[in-house]
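One protein chain omitted, others in place.
Up next, chain A:
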Amino acid sequence: MSAWTADEMMTVTAARSLAGRASCFVGIGLPSTAANLARRTCSPDLALIYESGAIGAKPTTLPLSIGDGELGETADAVVSVPEIFNYWLQPGRVDVGFLGAAQVDRRGNINTTVIGDYRSPAVRLPGAGGAPEIAASCRETVVVVRHRPRTLVDRLEFVTSLGFGDGPGHRAALGLRGRGPIRLITDLGVLEPDPETCELTLTSIHPGVAVDAVRAATGWPLTVRADLRVTEEPTAAELTALRSLTTRSSTRGGGVA
């Protein structure tokens, strides 16, 4: 029995990936929790940008939506929705885009639209939101999902937001400026793109997780890097900061997606 949960390990690892970054465009849910933790640990000056128009938001609790009142009230600036996408995201001035996903494939492409046929889907998902342009325009993106076979899939039926597309050179050929998904962080480990093939490969495994368990939860034949690391355990300070954030949020009366 470890002193932390798999979700906590995932969130702490995701927060660490924001060290040294100046700005982060934040998706709701798991990415938002991690980005807010980063501001309380490794990256106190990180500017959190939400698609509702809040720039430099400093919420004391985890927001329930991307447009909570506290995001606007604590922000350095609040701009309109056209402005946040056109002036702030589109020119490529944001360091990191932090995204969640219903499904992600071996090249980091994301589906949040449908499972099954588009016109008569088995499952209708929420759709794109801000993600396609966040994935295209941020200097780099980090994706945070729970590691399940139905989530990490070999091929997507629908590409909502582009990762590395069909493979090396695809993003550049399309004229995309951002580097794409540099890291996929899950509750089992960390996957990073192979420099040659752009395929997501296991580069770090969380403490206590077996490689076979990661393979079993991945929908493609997973390549494990020869220099596989074990993720550093959450520190007491990281866990205290995360738990105080989630406790404060739940006592306010809201669940967090």
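Here is the rule we go by: a contact is a pair of C-beta atoms (placed from the backbone, for glycine too) under 8 Å apart; a residue touches a chain by one contact, two chains touch by 3 or more; residues count from 1.
Rule of thumb we're sticking to: contacts and distances are computed from a predicted model.
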### Task
Could you tell me which of "DNA repair exonuclease SbcCD ATPase subunit", "Fructooligosaccharide transport system substrate-binding protein", "DMT family transporter" or "Glutaconate CoA-transferase subunit A" is the UniProt name of the chain missing from the displayed complex?
"Glutaconate CoA-transferase subunit A"
### Task
Identify the residue among A:Q103, A:S137 or A:T231 that touches the chain left out of the display.
A:S137
### Query
Touching the left-out chain: which of A:E8, A:E51 or A:D187?
A:E51
## Note on the structure
Residue positions on chain A contacting the omitted chain are 28, 51-54, 64-69, 71-73, 78, 80-82, 85-86, 89-90, 113, 118, 120-124, 126-133, 136-137, 158-162, 165, 170-171, 174-176, 253-257
